[in-house]
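Missing here is one protein chain; the remaining ones are kept as they sit in the complex.
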Amino acid sequence: MNKTVSALSLFAILLFAAGCSKHDPVIRIGVSAPFTGDQASVGLTILRGTQLAVDQANAQGDVLPGYKIELVQIDDSHSPTQAVAAAKKFVSDPEVIGVVGHLNSSCTKPAAQIYHNARVAQITPASTNPEISKQGFDTFFRVCATDDLQGPKAAQFAFNELGARKVFIIDDKTTYGKGLSDEFAKAFIAQGGQVLGHQGITQGDKDFTPLLTKIRPMSPDLIFFGGLYPECSLIIKQARDLNIKAPVMGGDGIYDVTLIRLATPSASEGTYATMIGADVKALPQAQEFVKAYETKFGDVGSYSAYSYDAANILIQAIKLAGAPDREKVIQILKDGRTFPGILGQTEFDDRGDTKNKIVSVFRVRNGQWEHVRTV
Amino acid sequence: MELFVQQLINGLTIGTIYALIALGYTMVYGIIQLINFAHGEVFMVGAYIGLTAITFFGFVSGSTLPMAMLYLAVMLLISMAGSGLLGIVIDQIAYRPIRNSPRLVALISAIGVSFVLQNAVMLIYGPQDQGVPQIVPDIHFIFGDVTITLMQIMILAVSLVLMVFLNFLVQHTQLGRAMRATSQDHKMARLVGINVNWIISLTFFIGSAMAAVGGVLFGLYYHTVNFHDGYLAGLKAFTAAVLGGIGNIPGAMVGGVLIGLAEGLGAGYISSEWKNVFAFVILVLILLFKPTGLFGERVADRA
Amino acid sequence: MSLLRVDNISKSFGGLKAIQNVSISIRPGEIVGLIGPNGAGKTTFFNCITGIYKPDAGTVMFGDYEQEITGLVSYMISWRGMARTFQNIRLFANMSVLENVIVGAHKHIRSSLVDLLFPSKRSYADEMKFVRRAHELLEFFGIDRYANDLASSIPYGSQRRLELARALACEPKLLLLDEPAAGMNPQEKQDLLEHISEIRRQGISILIVEHDMKVIMPLSDKVVVLDHGEKIAEGRPEEIQKNPLVIEAYLGKQ
Partner (left out) sequence: MIKKQGLGSGVQGPGRKYLFFWPLAFGLFLILPLIDHSAYHQDVLVTAGIYILLALGLNMIVGYAGLLNLGYAAFFGIGAYTCAGLNLAWHIPFWLALPVAVVVTGFFGFLVGLPVLRVKGDYLAIVTLGFGEIVRIVFNNLDPITGGPNGLLGIEHPVIFYPVFNPSLIWKRFDFGVSSFPYYYLVFFCVILVAYFSLRLDRSRIGRAWIAVREDEVAAGCMGIPVPQVKLLAFGVGSSIAGIAGSIFAAKQGTITPDSFDFILSVMILAMVVLGGMGSVPGVILGGLVLSILPELLREFSIYRMLIFGLVMILMMIFRPQGFLGNVRRKYELTTR
């Protein structure tokens, strides 16, 4: 039985050892998103975007005299409990100056409270639920558009440009997917369009033929999908297999080159997606980013660009602050300064949302995402 | 009316894939009364092995039909062999040492194996969805409003052939008799000279190989594979095995098709949000009112 | 007026007719022996009376007002004062010997969930009363020294006696013993005879299934013989030993 007593004391030591950290001068940036589990494929694009930004900053010499930037990564496996635990771990480490964090709105929302209480700047590259910035936390910033911006713009484009009058809406029952498609529905009906139906699917599911078979006789002009590219590519392919001709439109969650590969170029021809900011491909730094990302990690993911920008904004703010001082960084982010980035000029309003209200629409033409116009 | 037929086809296609996986559950349960929780993961690994096989041979998509058939055959054989071996390895490492422990111990070990497999594949292949190249040419046969793709026909054909072969193997061959004997009573089987351990390994091999075929077809049909697919498909396939009567091979085949149809028609006519609920509701209902399933036999426990 | 009256009870499993219209009656304080070759249906008969099987036909009357208990669930029958032992010992292997006996008294101890957090004097007194009662029973059967050992770890003979002690803890009116002497050495059998006659002196009637004539004959007031599921004889032990039908059933035709 004395084995048990020794095992217990071992755990006690390990627990405390994990707590304290090394003490040479370093600036830490935290990054947290789902790195394991079913959403790992999307979560890891955030890790890699931030990693690229940090590596490039360190390569160009010290951000601040004598300080290198270190990335601290914590997996929140899209669970609010673990996101709160990760936030508390970040804030309890004095060297962590800012956090690029959380993918799911359901994680970002409770974590934002922790960052606010501890006065640590947090920039989310992906949580688009409008409620989060309404909590009045001055430490919360967001580089991605909110659903209530992207949804209406997409509806406007669908109604006017595509001339769609009857649309069927599908969402993936996530905070992001549902929020986006609800906003789209509201705006589309406001413009006089007709929503034939609004059905949810389960994330991680593969077979949507029953739902699409039900949609076909309704012959919608357009199918709008609120969700991420894995499910969207399946919907597109299966719709074409059931020879449903209606084009598919989605939000920034489906704007990803993998969508075309998975759904096959022929099936995904004519798919539309809205995206924040001007056409990324046109900006020169974007080309370098894409090249650097692909050499290091492979295909650019849905939130690689966003997290890259979020990390760079944090790094620039730290440079401007002149010292690893959390409060200074928050003030710099808050005082309406514009930060150049591959998404265009990012500026935060008083609630922390990006003023970058331009939304561009992209279309798949012979195997490539092609910029159509800004809305 | 065409709508109903189309939903039938959708349900049948996914149903046969569930059936192929369900066979593995039924055979393993029949032999050692173990619910092989990791069987869903073996199905997923089968899909990945098939995918690796094609990329290894550098397949060019869109080629002629006979070439496609050749590639498909190669893909199936390799993944059947690979998953089959994996099945045996899992049994030897995780189940054999605790063969005589209560089933709760084996169940926990099986859950551990499924975690290991899931995360191992994620670490090797990376977490994002893997695209599966289009081997079977993308031809649609349209009858009025009803369309059926060549891939769907391939799935039905391959599964049917395999199921008939398996039924023949189990019912009419010397090996099949040994398997059925072992499932009745290990001690007696040993007495009449059957190498029980070899039979158990063989059952794991065949069950895993069947699941691998399901995995390959699943990958080709949906064009994507993800390390997390095994969990849900595994649960549905287990429901199918229980519906048919756990331990009963024809039962697993029928059960798989029924679950596929229930999902297809349920999602089509009721609502796709509740799609996964239908399978679980059926599972709970069968176990409560007819635990032996449609074809299972009553296991009386004597005082 | 009989304590237990069973009227042509029958039970079959699929085609096999285990027992066919068997009737037995036991008066309070009487010991009845039930004998018959292997597979005669003795255990099935036991299981039908104690509610483990539901009889296909026939009725079972039990208790002072002869209430009908046919087909009742086993714990309800036990509540009415019928306790039993099993042919192949079914003790609670991973509980201590003492706990096995206390479980027998489950019906009598008055303690509920609330008593766990706020123990009332009543429940504590009850618990202590039945712990003492259990120790008495263990001492009666001479196995009190094993009180804290695991039931599965004590010798075979003691396990048989523990089953008896556990059954008695239910404070039964009728005790059903399924081959209590199986696997016992002569000395243990002798102790068993004394124990059973002592139990009868406490006013508990007993129905014993047993093969060993040296145990059945001295004890039983009445002996019933089953063969192929039918009752072929009933009467005083001496008559039964000479009854040609019984001899033929056991030894086959001369």
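As written, the chains take the letters A, B and C, and residue 1 is the first residue of each chain.
As a convention for this text, a contact is a pair of C-beta atoms (placed from the backbone, for glycine too) under 8 Å apart; a residue touches a chain by one contact, two chains touch by 3 or more.
Just so we're clear, the structure is a prediction, and the values are computed from it rather than from any experiment.
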Let's see if you follow the contact definition: name the visible chains touching the chain that is missing.
A, B, C
From the list C:Thr43, C:Ser78 or C:Gln159, which touches the chain that is not on show?
C:Ser78
Taking the full complex into account, find the residue in C:Asp7, C:Asp56, C:Asp115 or C:Glu136 that is in contact with the omitted chain.
C:Asp115
From the list B:Gln7, B:Thr26, B:Ser83 or B:Ser109, which touches the chain that is not on show?
B:Ser109
Which of these touches the unseen chain: A:Thr45, A:Ser106 or A:Thr124?
A:Ser106
Under the stated touch rule, tell me which residues of subunit B contact the chain that is not displayed.
33, 35, 93-94, 97-98, 100-109, 111-116, 118-120, 122-123, 231, 235, 238-239, 242, 273-274, 276-277, 280-281, 283-284, 287-288, 291, 301, 303
Contacts of subunit A with the absent chain, listed as residue ranges:
1, 4-5, 7-8, 11, 14-16, 18-19, 35-36, 73-75, 78-81, 84-85, 88-89, 91-92, 105-106, 109-110, 113-114, 117, 129, 131, 173-175, 177-179, 200, 202
Absent chain, residues of subunit C that touch it
50-52, 73-75, 78-79, 83-84, 86, 90-96, 98-99, 102-104, 106-107, 109, 111-113, 115-117, 119, 127-128, 131, 147-150, 152-153, 166-167, 170
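What we mean here is this: only the chains that are shown with their structure count from here on.
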Please work out the Cα centroid separation of subunit A and subunit C, and write it as a whole number of Å.
72
Centre-to-centre distance between subunit C and subunit B (centres being mean Cα positions), rounded to whole Å
50
In the complex, go through subunit A and note every residue touching subunit B.
35-38, 40-41, 43-44, 173, 199-202, 204-211, 213-214, 216-217, 230, 233-234, 237, 241-243, 258, 261-264, 266, 299, 301
Complex contact set, residues of subunit B against subunit A
3, 6-7, 10-11, 13-14, 119, 122, 126-129, 131, 134, 138, 140, 142, 145, 147, 149, 218, 222-224, 226, 228-229, 232, 263-269, 271-273, 275-276
